[in-house]
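My questions all concern the structure below.
What you see is the complex with one protein chain gone and the rest in place.
For clarity, chains are labelled A, B and C in written order, and residue numbers in each chain start from 1.
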Amino acid sequence: MITDRERAVFEAGIKLGALYHQWVGTPVSRETAEMIEHAIEESVSLQPFVTGITVHLDRSMMDPNPFGYSEVKGAMFSVGIETRVGDVRCRAALEFDGRYPLMKVMECD
Amino acid sequence: MITDRERAVFEAGIKLGALYHQWVGTPVSRETAEMIEHAIEESVSLQPFVTGITVHLDRSMMDPNPFGYSEVKGAMFSVGIETRVGDVRCRAALEFDGRYPLMKVMECD
Amino acid sequence: MITDRERAVFEAGIKLGALYHQWVGTPVSRETAEMIEHAIEESVSLQPFVTGITVHLDRSMMDPNPFGYSEVKGAMFSVGIETRVGDVRCRAALEFDGRYPLMKVMECD
Partner (left out) sequence: MITDRERAVFEAGIKLGALYHQWVGTPVSRETAEMIEHAIEESVSLQPFVTGITVHLDRSMMDPNPFGYSEVKGAMFSVGIETRVGDVRCRAALEFDGRYPLMKVMECD
């Protein structure tokens, strides 16, 4: 027996794992960061059970390479996601903790 | 309050979403499919809370393109994963249901 | 001895190979396709030697899955790219030829 709460948590995990591995490596700069954040938000919002998502990329990590741009790295991500299954909503996050881009469940209600 | 069971389910979701988006697009053929399956298994096994994983790619979907190979597609995946957090183990799966590569929690104990 | 013309062609190849494998798998729908096209164009434009790029995704291939969206597939791409090294400009393209997403050099001048 899997509860709605467990499914909501599972769906949040899927989306965080997916976006991380889909978007890492994308060329980005401080000028295009907002556009990429928006593209990730819009893409993830298409997926089932997602009721909210905010994506922020840390500009301070976008040191330009010799050609003047950077790449999306896991440590840049600050993501909050909300999923809903049945009546249960869960919030989860992807945040760099100084050493690792950590994904965690924040709360369900 | 997030339970071990919820965390185990969350971690399983992360891994399934991650592997899907990491590996889709990889050139593959019937001859190299086993090697790719093994590479995915070994890579996912490095990640935290994973206690077991089996990956199968459907060879019947690997129609060779004019150059004699194919690409990993979401529909090819048949994946079983087991995660463990504290004393709780959960099993989840990624299976093509005829229309969609569906990820689902199978059971926890 | 590598000529500017050869380098321009090489750089065009890099960008086409890169964008294909970066973006395949991204969730997309007819509503978000233009935004994704724009995101790819802006991202590739950051890379060295790129002087022009147009990306079109074939909406007719975006059959909605049971959850109402699709994914970027190689066959959807129609891309034109222009690179410049020294005084030489080259144009290359990625187009689905009915069986394969073909990349080819169009012309240099």
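In this section, a residue touches a chain if its C-beta (ideal position, glycine included) is under 8 Å from a C-beta of that chain, and two chains touch if they have at least 3 such contacts.
In this text, all values refer to a predicted model and were calculated from it rather than measured experimentally.
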item	value
Absent-chain contact - pick from B:V44, B:L57 or B:V105	B:V44
Missing-partner contacts on chain A, residue numbers	20-21, 24-25, 65-67, 71, 74, 99-100
Where the unshown chain meets chain B, residue by residue	22, 25-29, 32, 35-36, 38-39, 42-44, 46-48, 67-69
Residues from chain C at the interface with the omitted partner, ascending	2, 5-7, 9-22, 92, 103-105, 107-108
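As a working rule, only the chains that are shown with their structure count from here on.
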item	value
For chain A paired with chain C, centre-to-centre distance based on mean C-alpha positions, whole Å	25
Centroid spacing, where centroids are CA-atom means, of chain A and chain B in whole angstrom	20
Distance from chain C to chain B - Cα centre to Cα centre, in angstrom	28
Residues within chain B bordering two or more other chains	20-21
